[in-house]
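The complex appears here minus one protein chain, its other protein chains still in place.
Our next item is subunit A:
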Amino acid sequence: MSLQASPFAVAIPFSAATPLRRHRILFTVRAQVEPSDKNVEIMRKFSEQYARKSGTYFCVDKGVTSVVIKGLADHKDSLGAPLCPCRHYDDKAAEASQGFWNCPCVPMRERKECHCMLFLTPENDFAGQEQTITLEEIKEATTNM
């Protein structure tokens, strides 16, 4: 059995690696993949709506806003939920189904705390004056990444 399996395994690329290793490689590759246009648009619209609803503003540096929106879209693509891209998780899938850090996260809903700097209260030093961001702005701010 093992004699038959080993040449077979060699013929297959890294998907034949151990489960843990495969998991890691996928993460590395994922980080470089652009999120889908559909989910970027969904998260862009959500961000505008939630900023208005919560009375918060985007960062003066819209590059920060753009990267976070893309990060939320990336997690929506891979996990089905907009898990906060500004945290480290042992198990992203478990965290996404648990929901605490799905945007808008519990600290944001309860205390308007967004350490990802997507939604900033007006008195925050980094807060800008805007609650809107276009798809063009997002694309422009994230082109040379």
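One rule holds for everything that comes next: a residue touches a chain if its C-beta (ideal position, glycine included) is under 8 Å from a C-beta of that chain, and two chains touch if they have at least 3 such contacts; residues count from 1.
Here, contacts and distances are computed from a predicted model.
Hidden from the displayed complex is a chain whose UniProt protein name, among "General transcription and DNA repair factor IIH subunit TFB4", "Ubiquitin-like domain-containing protein", "Exosome complex component RRP40" or "Thioredoxin domain-containing protein", is "Thioredoxin domain-containing protein". Checked against the hidden chain, the listed residues A:Ser66, A:Asn102 or A:Gln131 yield one contact partner: A:Ser66.
Residues of subunit A in touch with the missing chain: 24, 27-28, 30-32, 59, 61, 63-68, 70-72, 74-75, 85-88, 90, 115-118, 125-126.
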